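Omission of a single protein chain aside, the complex is shown with its protein chains in their original locations.
Per-chain numbering from 1; labels A and B assigned in written order.
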Amino acid sequence: MTGMTAPLRTWRGRVAVGLLVMLALLPWYSPWLDAAGIISQRFALTVMTRVVILAIAASSLNLILGYGGMVSFGHAVYIGIGGYTVGILTYHGIGSGFVQFPLAILLSALLALAIGALSLRTRGVYFIMITLAFAQLLYYVAVGLEAYGADDGLTIGRRSDFAGLIPIRGPNKFVAFYLLSFVVLLLVLGLVHRLVNSRFGMALRGTKSNDARMQALGFPTFRYRIVAFAIAGALCGLAGALLANHTEFISPAMMHWTRSGDLIVMVVLGGMGSLLGPVYGAVAFLLLEEFLPAALAMVLTWLHAGLTAVLGAAAAGDLDAWLKMAEYWQIALGTILILVVLYARGGIDGLFGRSRHG
Amino acid sequence: MTLLIEQLLNGIQLGLLMFLLAAGLTLVFGIMDLVNLAHGSLYMFGAYFCASFSAWTGSFVVGALLALPAALLLGVLVEVVVVRKLYRRDHLDHVLATFGLILIANDLVRLVWGPDGRRIPLPAWLSQPIRLTPDLPYPAYRFAVILVGAAVALLLYWLVGRTRTGMWIRAGASNRTMIGALGVNVEALFTLVFGLGAVLAALAGLMAAPIVTVSIGMGDNILILAFVIIVIGGIGSIKGAFIAAMVVGMIDTVGRAFLPDLLKSFLSVAAANTAAPAISSMMIYLLMAGVLVWRPTGLFGARS
Partner (left out) sequence: MKRRAFASAALLGMLAAPAWGQQSIKIGFISTFSGPQAAIGQDMRRSVELAVEHLGGKMAGKPIEVIFEDDQFKPEVGKQKSEKLVQQDKVNFVGGYIWSNVLLASLKTVTDEGDTILISSNAGPSRIAGDLCNPNFFSTSWQNDQTPSAMGQYVQDKGIKKVYLVSANYAAGKDMLSGFKHTFKGEIVGEDLTKWPDQLDFSAELSKIRAAKPDAVFVFFPGAHGVQFLSQYAQTGLKGTIPLYTAFVIDALSLPQLKDLALGVPGAQSWVNDLPNEQNKRFVADFKKKYGTYPSFYGAQSYDTIMLIASAVEGVKGNIGDMVKLRAELTKANFKSVRGDFKFNNNHFPIQNFYIQETVKDAEGKFTLKTVGVAMKDAKDAYGDKCRMK
């Protein structure tokens, strides 16, 4: 236990604290951004709520992937379970968040326990694929749920009701819900931090590097790993319950394997086995997806303007033709991912200095 | 009875098509320990190359023959520029980097070929059904798929199991430093294997193209299926990939062919019609989960 100022002694810590402060204060400075014409307050909150919720999901994956070496390729299934719990209960008139959220967490934990029990005997790519298999099975179950919209999904009439403590309609609902999601993120990060620095976490990290040795030392490694797996599932289910509230809509697409892939990308991009890595990953990946086309369009416009100034309008050509190139923004995204893998080992977190565990 | 035989042929054909795709993947994975998500993109490029070359030459067969060396070049290029730097990294780095390659490949195809798909017209002798018995016509092209698939299976068996190159490849798979010490150029060997994988992917893509038509992202969904197959078979095992592909092809076809009628015997027609496609989608995943619970390294994978 070090003092409150300890994180500020390294660049890595300063960046982490800086990001969290930026996220925490968003509702207060977003009106300025709005006034400056940069981004509307509502949209900033909408985008960042989604970022924060997926950061929770990515952090839960980081617990098993980053610290435990368990690459689950079906982690989005718990987002689906959490989301469907909220959606289905609301559909049947049970709107209380005090019922919905605990149930979402419980069901996700139980499912993770079952999947873990069957999957954890396998290693490496076999583990990746068996977790994918179970996620796909549940995905197809959701597709078959005719009563809840099947693959068209289900619109959620109203958000979870926390006995009026959190406004669920009206102009304040966006700010309130953003702050709720952010507080949940902080709690999840706190929990992950406590876990990985406890005896349990040491053992879990031990199983990642050398399972046989941990067993020889007398640790019941299977039990450690399955408990971590279930906790990760539960936290991800919580993210799912939040996400359903945020989008007011659930559909099987929430648990499609590409969503699980996105979560892995966020964790690896941000930095595996680092507490804030998944948060960096979620922020970077989702903001790139959202704003890269616009950023490219902007750069192309500048280039075009520059070329026009230097060589004249004839040589620069039509701006529309230039802007059309921005449609191929996925080439830029793909290139960024490859460059991160090749030249920024340890992900984004690795850029800010060496990891000290946890 | 005729229907049963026909459906069995359909299953074999689908299985061999998937084997073509899975063979390259399991080869690259087993030997270089590389998770290559971009394998599906190479499959797509094979199909687009073939579409362009056959439109240019006016012949599907010539187009296909030209597409294979083009795919080899592309494979070697990708290996030298990106993939080569990944061998010493862990699987997750492979996943992230090759996911980046998928994004690039899909947009590149859209840039070059446009968003419209392509249909590759077959020559007349391939586009008609052959009559096996008077009341059992079977599409000639699907026979061609069966023949090519079987030929490639035998060729790979011979190449990996019976030749000197195959011996190096197997040695490289088990001990990289050792065969380096024996004077084999490991770097060139790996480039060769990746190129071979690309050719196999392209072959699968162009063989599938006249059936499934050519479109952007055509390799993305089928890639998961290919991974399912190599994992069921056991990574690195060509024999395993072959058996798993046949089983998956057969289960998929038989499921679609007979499951709805089977379900109708105890469910309502509407319920059976909805449940059947869902269950038949689930079946291969159930199979994979079952195999892995029973044998954690697949049917023919190396035991740890």
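Note that a residue touches a chain if its C-beta (ideal position, glycine included) is under 8 Å from a C-beta of that chain, and two chains touch if they have at least 3 such contacts.
This one's a predicted model, so the numbers in the text were calculated from it and none came from an experiment.
*Asks:* For the chain that's been dropped from view, list the shown partners it touches.
*Replies:* The undisplayed chain, in the complete complex, is in contact with A, B.
*Asks:* For the chain left off this view, which of B:Phe99, B:Tyr141 or B:Phe300 is in contact with it?
*Replies:* B:Tyr141
*Asks:* Which residue from B:Ile179, B:Leu192, B:Ile216 or B:Ile230 sits in contact with the chain not drawn here?
*Replies:* B:Ile216
*Asks:* Touching the absent chain in the whole complex: find that residue among B:Leu132, B:Leu159, B:Val184 or B:Ala257.
*Replies:* The single option touching the absent chain is B:Ala257.
*Asks:* Among A:Ser108, A:Thr247 or A:Ser260, choose the residue that contacts the chain missing from this document, as touch is defined above.
*Replies:* Per the contact definition at the top, the residue touching the missing chain is A:Thr247.
*Asks:* Residues on chain A that touch the omitted chain in the whole complex?
*Replies:* Residues of chain A in contact with the hidden chain: 36-40, 42-43, 46-47, 50, 149-153, 155, 247-249, 251, 253-254, 290-291, 293-295, 297-298, 301, 320, 323-324, 326-327, 329-330.
*Asks:* What residue numbers in chain B mark contact with the hidden partner chain?
*Replies:* Touching the missing chain: residues 2-3, 6-7, 10, 13-14, 17, 106-107, 110, 114-119, 121-122, 127-129, 137, 139-142, 208, 210-213, 215-218, 221-222, 253-254, 256-257, 260, 269, 273-274, 276-278, 280-281.
By our rule, only the chains that are shown with their structure count from here on.
*Asks:* Averaging only over C-alpha atoms, locate the centres of chain A and chain B and give their separation in whole Å.
*Replies:* Each chain's C-alpha centroid was found; their separation is 32 Å.
*Asks:* Enumerate the contact residues on chain B facing chain A in the complex.
*Replies:* It is residues 29, 35, 82, 85-86, 89, 91-93, 95-97, 99-104, 106-108, 110-111, 224, 227-228, 231, 235, 274-275, 278, 281-282, 285-286, 288-289, 292-293, 296-298, 301, 304 of chain B that touch chain A.
*Asks:* So in the complex, which bits of chain A are touching chain B?
*Replies:* Within the complex, chain A contacts chain B at residues 65, 71, 118-119, 121-126, 128-130, 132-134, 136-137, 140-141, 143-144, 146, 257, 261, 264-265, 268-269, 272, 328-331, 333-338, 340-342.
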